[in-house]
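Here is the structure we will look at.
Here the complex is missing one protein chain, while the rest keep their positions.
To keep things simple, chains are lettered A, B, C, D and E as they appear, and every chain counts its residues starting from 1.
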Amino acid sequence: MKFAILVNEGPYQHQASDSAYQFAVAAIESGHEVARVFFYHDGVNNGSNLTTPPQDDRHIQKRWSALAAESGVDLVLCVAACQRRGMVDEGERDRNKKDAINVADGFRISGLGQLIEAGIEADRLLTFGD
Amino acid sequence: MKFAILVNEGPYQHQASDSAYQFAVAAIESGHEVARVFFYHDGVNNGSNLTTPPQDDRHIQKRWSALAAESGVDLVLCVAACQRRGMVDEGERDRNKKDAINVADGFRISGLGQLIEAGIEADRLLTFGD
Amino acid sequence: MSTLNIVNKSPFEKRSLDQCITRTSSGDALLLIEDAVVAAVSGTAYDAPLTEAGQNMKLYVLEGDLAARGFADSEMVNGFTPVDYKGFVALVAEHDRVHSWL
Amino acid sequence: MSTLNIVNKSPFEKRSLDQCITRTSSGDALLLIEDAVVAAVSGTAYDAPLTEAGQNMKLYVLEGDLAARGFADSEMVNGFTPVDYKGFVALVAEHDRVHSWL
Amino acid sequence: MEDEEYAGGVQKKFIYINRRAPHGTVYAHEALETVLIGAAFDQDVSMLFIDDGVYQLKKEQRPDSLEMKNFSKAFKALEMYDVEKLFVETESLQERGLNESDLLVDVELVARAKVAELIDQQDVVLSF
Partner (left out) sequence: MEDEEYAGGVQKKFIYINRRAPHGTVYAHEALETVLIGAAFDQDVSMLFIDDGVYQLKKEQRPDSLEMKNFSKAFKALEMYDVEKLFVETESLQERGLNESDLLVDVELVARAKVAELIDQQDVVLSF
């Protein structure tokens, strides 16, 4: 079965991002496909490569990036949410004249249409939030 | 009277940051001092200079930076929260080997002790959160 | 030695208003801000408990938040005083401490 | 055409569990995750409404979240089935849609 | 944002469930953004307002005094986007001392006992 996941909260503050990750791993281990994880609202902060969590704690961004690399999960950050929260890739840097880039490997910025498309194409769309 | 303010949530997602700002402005207009605003948890995301909110919307980071410049309010981002959430100044960049800096003018990164100190030295400490 | 209690969530969503009211002293004050202002609008199950709470403490509502949600001062439960942000600042200064019920 | 309802907040903090229960059909299922798992622990005011809800729909609790909060499967209200994350995945696959009561 | 189109030919029943008050958090605003963007995909869209979600449709919202955007006006534009199925739960209104005349737009009232049935007819549930 093909799953899509919506994540509405940032890393560490709420358990939503942890729950979504554990669900995605279990879905893949169960033989399902996780086609896309769409990060909306503060959820886009999951994609920041500037985090340095304590060494004895989980590294939420790296966990997601590894999932994308190993299982081909499409990690999409909502562009409008990124603009409000300061998540920048090359295109956004040039467009909005910013000095830095902070979107981690495996994540890409795109529009809300990617969420709707995921809802249409996946067999199940599942939301994790606050 | 001397006020200190604690902000626990990031910009745009919750009204906490807006309420804290409006309170700070009104306090200063009323003749009080706002000695320090301490940003904890997701609150540290208020200090990102990578945000580009829609032009017809408020620019939360710039509003805070202007308050610091005009009224000398000390805007402090909790270092541990910054590390978990990807807020980086020069020192943090060098220490954690990051490629970018995203702390806006008027904000500085420091320890939780600054919150306790604010509680001791201010006449009132007031929290805005979710 | 009175406390200014601040509640910021709708009581229909979170229990923080109910939880606050059971732990206040006479002489304390209650200020509703953000989504909590809907509790101050008359015609709900909160009319009675807030009217009762108003016997022991002063009740305030942040009028900017009330207006943001489409309500007028005239629709408030009896006993509430609307304040603007400067009134909010004055309340913080008048009370000995502030407790935000997050 | 049944729905998997997911609740993630403690019912002592937020009303989402109460609000979910009044809007389910027989044949639906309820899964408690994150802080909501405390509702599945017996000895609270939720024993009765959840036991009643269990007459019409299947009740599940995510056991990792229960263990995280220091509770054992044996302490659950009658009618709850503990599931691990793979069980959670299976529930999503078995039901026609998922509704997260955020 | 660029106009997005979907040429897949699949039509699903989407329901957007709104349970939060506006302005205290961004979720209500963003749900509406999603509906407006989603309109380009030619899906069967419903919006359901229950619990504090009914406050989103309240007339005369003035968040501009807080320097916040008054997105509630956009509900009036939904019709132009062919989003015409707006359901509001009767009991949620009553519990908040509101009635239909307090709302910005025409809606279809639905009883609490019928809400589960409405949800059970959908393919995709979006809640924020």
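Definition applied: a residue touches a chain if its C-beta (ideal position, glycine included) is under 8 Å from a C-beta of that chain, and two chains touch if they have at least 3 such contacts.
Bear in mind that the values here come from a model prediction, so they are computed numbers and not experimental data.
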The chain left out of view makes contact with A, B, C, D
Based on the whole complex, identify which of A:Q13, A:Q83, A:N102 or A:T127 touches the chain you can't see. A:Q13
Among the options B:A20, B:V79 or B:A100, which residue touches the chain absent from this view? B:V79
Note that chain A touches the absent chain at residues 12-15, 18, 22, 56-58, 130
Absent chain, residues of chain C that touch it: 1-3, 15-16, 19, 22-25, 28, 96-102
Pick out the residues on chain D that sit against the missing chain. 8-10, 12-13, 34-35, 38, 41-45, 64-65, 67-71
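What we mean here is this: only the chains that are shown with their structure count from here on.
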Set of chains whose contacts include both chain D and chain C: E
Among the chains, which has its CA centre at the largest distance from chain B's? D
CA centroid of chain C to CA centroid of chain E, Å: 28
Contacts with two or more other chains, residues of chain A listed in rising order: 8, 41, 80, 125, 127, 129-130
Return the residues of chain D touching two or more other chains; collapse runs of consecutive numbers into ranges. 15, 97-98, 100, 102
Can you name every pair of chains that touch? A-B, A-D, A-E, B-C, B-E, C-D, C-E, D-E
